[in-house]
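The following block contains the structure, expressed as structure tokens.
In this view, the complex is presented without one of its protein chains, the others remaining in place.
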Amino acid sequence: MSDVVTFGETMVRLTPPHFQRLEQTASLDVHVGGTELNTAVALARLGVSVSWVSRLVRNPLGRMIANKAREHNVDVSQVLWTDEGRVGLYFLEEGASPRPSQVVYDRRDSAFSRVRPDQLDWQRLLAGARLFHTTGITPAVSACCREATRAALETAHRLGVTVSFDMNYRSRLWSLEAARECFLEMLPLVDILYASAGALETFCGIRGTPEEAAARAKERYGLQAIALTTRDEPSVLRNRISSIVLADRLYRDRVHDLEIVDRLGAGDAYSAGIIYGYLQGNWEKGVAYAGAMAALKHTMVGDLPWFTVEEIEREIAACGSGLLR
Amino acid sequence: MSDVVTFGETMVRLTPPHFQRLEQTASLDVHVGGTELNTAVALARLGVSVSWVSRLVRNPLGRMIANKAREHNVDVSQVLWTDEGRVGLYFLEEGASPRPSQVVYDRRDSAFSRVRPDQLDWQRLLAGARLFHTTGITPAVSACCREATRAALETAHRLGVTVSFDMNYRSRLWSLEAARECFLEMLPLVDILYASAGALETFCGIRGTPEEAAARAKERYGLQAIALTTRDEPSVLRNRISSIVLADRLYRDRVHDLEIVDRLGAGDAYSAGIIYGYLQGNWEKGVAYAGAMAALKHTMVGDLPWFTVEEIEREIAACGSGLLR
Amino acid sequence: MSDVVTFGETMVRLTPPHFQRLEQTASLDVHVGGTELNTAVALARLGVSVSWVSRLVRNPLGRMIANKAREHNVDVSQVLWTDEGRVGLYFLEEGASPRPSQVVYDRRDSAFSRVRPDQLDWQRLLAGARLFHTTGITPAVSACCREATRAALETAHRLGVTVSFDMNYRSRLWSLEAARECFLEMLPLVDILYASAGALETFCGIRGTPEEAAARAKERYGLQAIALTTRDEPSVLRNRISSIVLADRLYRDRVHDLEIVDRLGAGDAYSAGIIYGYLQGNWEKGVAYAGAMAALKHTMVGDLPWFTVEEIEREIAACGSGLLR
Amino acid sequence: MSDVVTFGETMVRLTPPHFQRLEQTASLDVHVGGTELNTAVALARLGVSVSWVSRLVRNPLGRMIANKAREHNVDVSQVLWTDEGRVGLYFLEEGASPRPSQVVYDRRDSAFSRVRPDQLDWQRLLAGARLFHTTGITPAVSACCREATRAALETAHRLGVTVSFDMNYRSRLWSLEAARECFLEMLPLVDILYASAGALETFCGIRGTPEEAAARAKERYGLQAIALTTRDEPSVLRNRISSIVLADRLYRDRVHDLEIVDRLGAGDAYSAGIIYGYLQGNWEKGVAYAGAMAALKHTMVGDLPWFTVEEIEREIAACGSGLLR
Amino acid sequence: MSDVVTFGETMVRLTPPHFQRLEQTASLDVHVGGTELNTAVALARLGVSVSWVSRLVRNPLGRMIANKAREHNVDVSQVLWTDEGRVGLYFLEEGASPRPSQVVYDRRDSAFSRVRPDQLDWQRLLAGARLFHTTGITPAVSACCREATRAALETAHRLGVTVSFDMNYRSRLWSLEAARECFLEMLPLVDILYASAGALETFCGIRGTPEEAAARAKERYGLQAIALTTRDEPSVLRNRISSIVLADRLYRDRVHDLEIVDRLGAGDAYSAGIIYGYLQGNWEKGVAYAGAMAALKHTMVGDLPWFTVEEIEREIAACGSGLLR
Partner (left out) sequence: MSDVVTFGETMVRLTPPHFQRLEQTASLDVHVGGTELNTAVALARLGVSVSWVSRLVRNPLGRMIANKAREHNVDVSQVLWTDEGRVGLYFLEEGASPRPSQVVYDRRDSAFSRVRPDQLDWQRLLAGARLFHTTGITPAVSACCREATRAALETAHRLGVTVSFDMNYRSRLWSLEAARECFLEMLPLVDILYASAGALETFCGIRGTPEEAAARAKERYGLQAIALTTRDEPSVLRNRISSIVLADRLYRDRVHDLEIVDRLGAGDAYSAGIIYGYLQGNWEKGVAYAGAMAALKHTMVGDLPWFTVEEIEREIAACGSGLLR
């Protein structure tokens, strides 16, 4: 079994080349992306044994998704296959100031959205794993997915498998209320949480400076670690990111200046860095890796990261002093 | 109002370039195609005033479809727009012997499939038209579409608008039984019918040589004209097509030898040729146009035809004796 | 008839991909562009009924231009078609600091340049229109075009059709003297004028702050409105634009920070925004739309804009306070 | 361990698009290919558990090769990685009659060519395997490779692992004499042999009709099965292939008419079909699969096959009577 | 000075990729082509010293043409450069049966068409040359070009420089009458003539079998050699070519079966083969080279050939018996 198990949907992503509008394009670049698989790939590229649990259609698009996961050495042997339904798609338009990048989803009624909770035997799927990772998108996909996510978290919790959860919110998938209810139910099962200050306020009613908010959330939900990331967007193509992590103590990552090639998947690469640190028992390394991996991902095309350990370490080294304390 | 009114679904078509498999491709060529719009475009390129009635989503893909129709001078002012649902897609893999070209549909739950019959006021939509054209695909899309198609045919029949109907069958959309029941209900309302000998046998139980079958169908359903097309496929990339048309008398088109660039839409271009002849009161011209247009379409990329009247006439002239009698 | 009538030349534009030099390229991206059509398309995308009057060759390039206009719902039924002459072309090289973008024209002896003034019955073409729009490029194309432009302006003036005129100057088409003579002749017929401070000084001898210059020009030529745009170019790929409009009162648009994908057509989108405001009787809305449309156009590939009303309003809203007063 | 173990070099293949000459091209399509990996991929696509043993450079090109193998579910955990040396390349020019397709190799001093025989513990690598497959290219790469290949065959033979060997000859890698000496040494260790009639004559001195030659070779070398393939080349882009297999009895595949998209890897797909039949204990199925797989591979871009079991069976079924007896 | 001097126009050629129609394309492939430069390039690739005399605009397109000539080692030091006028263009649409490939010219008023005969000092340009080559296209371009061509031929004749002339006719450039008058005036100055049987009949009134026509033309105009090429076109993409040459004796080239990638420039490559044979004093070699070069050119993209001497000889050898006698 893999050390890390991830769970979520992956879609085929279609992007008009070179800033074209979707309405005008004569061709589309093809990638695959899904937040949990993105994290799994980032981990696999670091040498972590990781599997991705999902549901795919037995057609060329479904096979393409499994192929790309395997290409990066993610174990897909636990993926459920079906002849019914469709593969979710999304269309990405790349922006430039003042036009933001935009996503048009076409994921309704995907095979994943119709996964039946009883198809997933989490007891078996999580046996031997050290960590389970999913995000706020997975329960948002459908009622079945919400139920399956809850079952996964509960089983992991019961088995002592560390639960890593990115509390991101997709307003096109569900309402704030539905998300809040679900998140509040899940948070007590979570060990490592990724959130923005805004999300903590919106969903948990936690206010204050980032440090204060992190401390409150950590205590309230009994977290091992909480990572708060911030993004400053002077323009669509130039951003600055940073983060704080509160675990055994407070870690503060330096600011990364970015020339953005493709920002999708950057947060997922960040999570992978934290998980990597956790697995190595070294939060400090995790924070440095997370920041460098998120920064590097912005320079790579597609949702999936293509970095190597050497590149991550070079990027950390290039920044001189590393973490700010 | 337009002289010709067409009704049906148009999808966005995504094709891996240069014979690549869908599973392997890193990009997709984007076209739009739908059998009735294909016919409408072919007519518009001949200078016929033609409109296309359908239902589209108010998003970039929906706008793309309307744009392409307008680009070719097809009137889309009667298209229904909705914020709900999705635009149907299909993926086309181009084959070479012995691998046939293949289509993967992703059209379930499209905006068109959910058109409500009462949204279409055929009395108004057909007022002033000379001819209404649709195909066997439209009623196959959904129960609503079947109902809307029947309403259109009945209204056209009542108003004295000529009904042109391509009895093509898509096995992935409905069963033979459902198709047969629907077609038999509709045939008495049809004036111009396009069918293969096989379809006449399967759906109408009509057997015999093509000439005999055409004669029986014409008589049984009170058709003005019936066109039977034949295709000989020595290889995936080399085909030969021909047709007979039984109207005021029997017309026999010569054989067209084809080097296939893209065969989709060829039958739709054929129908446009017959309709063109009908509108001009000249079946002979219609048959010659239909054959040349179908042949030329095979050499053009995408479902929509890009020929001119001059090219069609050059192709007819190039063949020497023209029609065989 | 359309509410807005535009008049001018559209060319096929050929651009080497990704910053390549024309001399080195092995392929060219194909677009169409012409300042008045660009404005017409921007208006059509806002739902305004608009037609474009021009002259095209009956060949694939001429048809391509008409197709693209129709694709965006611009009425091309009044275009004159000819079998003679050629379609004007231009080659665009995209620059990056310190190399500016460059245009190589190949438009000499185009079909448009040879339009005979008597081929255009402005009385008929403008009947029922609310506004006529053209630019300083049209009279510069040839003596015939200058004559035809003057006839258009005079007829519009006589019929009470509002005249909208962008006084842009192309030094490769005519001399400063010829342009000045022409512009001074035309200005008394103009109702809405777009100009830079430099153009007001060069052609009209009007100096002063932008506000003063606008006031003097408005008074001297009896304008309903005058729009002065400014562009600050810290680099080739990063610009800042703003404008003032003097109509019933002075409007001042905020500064737009731009990451430039393709700057061609931005001024034309600006004009469309002002015209839109005029048609709605709301100069304030016009100024906000004009600025947002010009800004958004910089992020889109090709001369023609691909925005929607929703995007424009989102961009206006995103800027917080909107107009500066 | 995998059921099938393969051994050989895989290179990065660079192809000018659309029939361009290498000397003229401004871009190159990137694929990976190597005859044993091609066979492994074909087997993996049929669901066979298969591993590929080789040696790769720890750089982006080396990783790309391993990625592509994993993408198709080939086990690469036994690949040796090195920081030294280079990844072999080859350039492929696609021809059309009368210009044949041409390959320019740049594989000298590749990491694979420098594999040290003692780096490969065949006892361990072959433990539990049912079949070992390699080709005449592997021993041709270098003296080390020849030694390693011999060690593999001897170990397989000793362990009772079936040895499958494609006796193809690359004149650019070694002389006829060197190849003959090597092949004659290896043949007694081989169980399943693929050869052309010409190769049997050149290397083994075996003459006669294909059936006679097969019978003699089978007897002389104690083969379980021998497959003789024939190719008829009426033009560069149209070929016909067929084969006979002599195992428990003589099997004769029908003739496959091909429109060639990319002929590389077709022979490797053939071998996979035979191996598949062997593993299932069904030579007849193997011959039918081999022929269909070779035929289908010709229609797919790249050296690696992208077919499915369903497509292979559809192709076999489409041919009516199937095998000729 | 070069051994061979050629004279004519070269244009930039723009081709929609993959069989697209010009009207529909979003990009154009860029090549350069002109019949005399095509021949010059073919000669240069054989190692012949050759120069090309022409007139180009000092802009990126003009430089591109000179660059491409130099790339193939054709001397362009005698090209006249001007700041006026334009570079001729042509658009090529690639066909497939039954749609023939089509050319849309946009070459009117090119810099070459306005060359002034007194700008070309043929006495100097031809000094030291062994052969001068041009075609029937050059005098067709304009009256100036016709005059310049005549001056070139007369000077070559006077200096004893062999005159090689391809009597091809472009109906879009001039009338049959104008061409006939010009050709009849020039033929007495010609030493090596390339023509079709049809052209001999149309322009010279010479009828009969190819052998008879060749003999009559050779005698009537005092030719050293006359080459008659024939083309059989079973389809747009499959042709068969052959030729006879009457020089010291009659040579008959075998039939070449072609899968056509790009047929432009094939006749020009043929001429180069004959010239090569002439320069080596070996008509037999010339005929074999001419046929092989023409055949190979059909498989190469662009007007310019990219073959090597080795490839030509391999093609000649591959055909077994070589020339038919």
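By written order: A, B, C, D and E. Residues from 1 in each chain.
Methods note: a residue touches a chain if its C-beta (ideal position, glycine included) is under 8 Å from a C-beta of that chain, and two chains touch if they have at least 3 such contacts.
Worth saying up front: this structure is predicted, and the values here are computed from it rather than measured.
Interface note for the absent chain: among C:Ser77, C:Gln123 or C:Ser235, the touching residue is C:Ser235.
Check D:Val4, D:Ala40, D:Met64 or D:Ala96 against the missing chain and you find that the one touching it is D:Met64. For the chain missing from the display, the contacting residue among A:Asp121, A:Glu185, A:Asp232 or A:Asp257 is A:Asp257, taking the whole complex into account. Mapped onto subunit E, the footprint of the missing chain covers residues 67-68, 70-73. Touching the omitted chain from subunit A are residues 17-18, 256-261, 295-296, 298-302, 306, 311, 315, 318. Touching residues on subunit C toward the chain that is not drawn are 18-21, 23-24, 95-99, 235-237.
Following the convention adopted for this analysis, only the chains that are shown with their structure count from here on.
Counting the residue numbers used at the interface between subunit A and subunit C, under half appear in both copies, so the two copies meet with largely different residues.
Chain centre most remote from that of subunit D: C (centre = mean of CA atoms).
In whole angstrom, the spacing between the mean C-alpha positions of subunit A and subunit E is 62. Shared interface positions of subunit D, defined as residues touching 2 or more other chains, are 18.
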